[in-house]
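Below you will find the structure I want to go over with you.
Missing here is one protein chain; the remaining ones are kept as they sit in the complex.
Up next, chain A:
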Amino acid sequence: MNNLVILPLLIPLLTGVLLIFFRKQIRVQRYVTTVSLLLLTVVTIALIHQVSVEGTQTLNLGGWEPPYGIVLVADMFALLLVLATVIVTFCCVLYGFRTVGEEREKHYLYTFIHFMIVGIMGSFLTGDLFNLFVFFEVMLLSSYILISLGGEKGQLRESLKYVVINIVSSMLFLVAIGYLYAITGTLNFADLSVRIAETGQDGLITTVAIFLLLVFAIKAALLMFFWLPGAYVVPPMAISAMFAALLTKVGIYAIFRTFTLIFYHEAVITHELIGWLGVATMILGGIGAVAYWDLRRILAYNVIIAVGFIMIGLAVFTEVALAGSIYYLIHDMIVKALLFLLGGVMIGLTGTNQLREMSGMIRNHALLGWMFFLAAFALAGVPPLSGFIGKLLTLQGAIDEGFYVMAAVGLITSLMVLYSVMKIFMNGFWGENQLSVEDEKMSTKGLLFPCAILAILSVGLGVGVEWVNVYVLQAAEVLNNPQAYIDAVLQN
């Protein structure tokens, strides 16, 4: 038992509730938000340290032993994602202070951001399938509100699609849980894993597994990404950045968790399928990223490509490839947030999404330009930066195991990613300067600071691989060895 495990959920939940009482006092809201996120960072780092020393930590809520009660499980994989979530949220919120506008802030913006964090943290930390569903809903309900908050025409149109698709997929999730409960009689991850290992994963369980994969694939934008570009284009940039960095990652996490811990017996069927879904996602996402001249859409399609790439690691299913996926997952959360925030500054300065209408911004905004350059290279996976090691390990795993097509598509789409973001860079920052300082639609005051935090982290993650490696390897080890997870949950 370790009550520290609940704190990543509890702190944002209580903060969100507290902020309901300070609706009009925006300054109070901002201070409380900042303090709570800093506190959350400290708690998470403490937890990571504890897990790295003592192994996976669990908390039986209400004191009921698993599998009878709900259990929260903090293993290294979940905690690394929790930490990345906190940092990304912190930077997006700092950025949001300057850009979102008072009207939205007065309508419970920070409350819902905190509630969304609760859902995300809960999804990462829970050890129970139905509880995962509940936390998905907490996250989704908040994200519905964050998409539509402000009530512009585009927001209402896209939020309707987003809500309908997610309600359908949530219902499918519930049905899949029903089937699984009817077959196995339990919903605790560890207990499920044990029972399926005992009876063997027959055709029925594999079917349910693929059903669950469909659900998570909709949430993670794995092939079923038709809702994503529209939904990520309409909200204010600070919120879009949070969505891009966090929401699909929860779906990815769910796929990783279920297919490494529970349904790992028929890898030839399920994991290959995941791999090919990933390949299709990468190709289609790559086409989308190359095709558009709209900055926000290019960035949104880059989110999709990354989802496909991360799945290769799971399809290969060796410790090296899984470690690569974990690296890439963490890197992608940070860099996607960074790219969206920088893109937001560019759109804010020029007042347009269209790349053809902007140029020469490097003259007045050198720091912005070079940070974007850095982020673009990190995204494509250029060696000293953070995207490199994840891609390297994943591709190494894929080639070792003979998944040549997946590796090749991974490499080709890297090129497409690089092309699409360099297109933004070259169009936006090079060329004639059309925009004098007086013509700019807003100032960059205070906006580059949160971007700089993320940029430094991205570089740090790339240069400091040696330090991060210990933690990532521990995370990959738990993913590769379900018994460690089961022991941690069921033996306490």
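Operating definition for what follows: a residue touches a chain if its C-beta (ideal position, glycine included) is under 8 Å from a C-beta of that chain, and two chains touch if they have at least 3 such contacts; residues count from 1.
Definition applied: contacts and distances are computed from a predicted model.
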Undepicted complex member, UniProt protein name, chosen from "Sulfide/dihydroorotate dehydrogenase-like FAD/NAD-binding protein", "Light-independent protochlorophyllide reductase subunit B", "Na(+)/H(+) antiporter subunit B" or "[NiFe] NAD-reducing hydrogenase subunit HoxU": "Na(+)/H(+) antiporter subunit B"
Candidates A:L14, A:L204 or A:I456 - the one touching the absent chain: A:L14
Touch with the omitted chain, as defined above, among A:L59, A:V163, A:L314 or A:I486: A:L59
Contact footprint on chain A, counting only the chain that is left out: 1, 3, 6, 10, 13-14, 17-18, 20-21, 23, 59-63
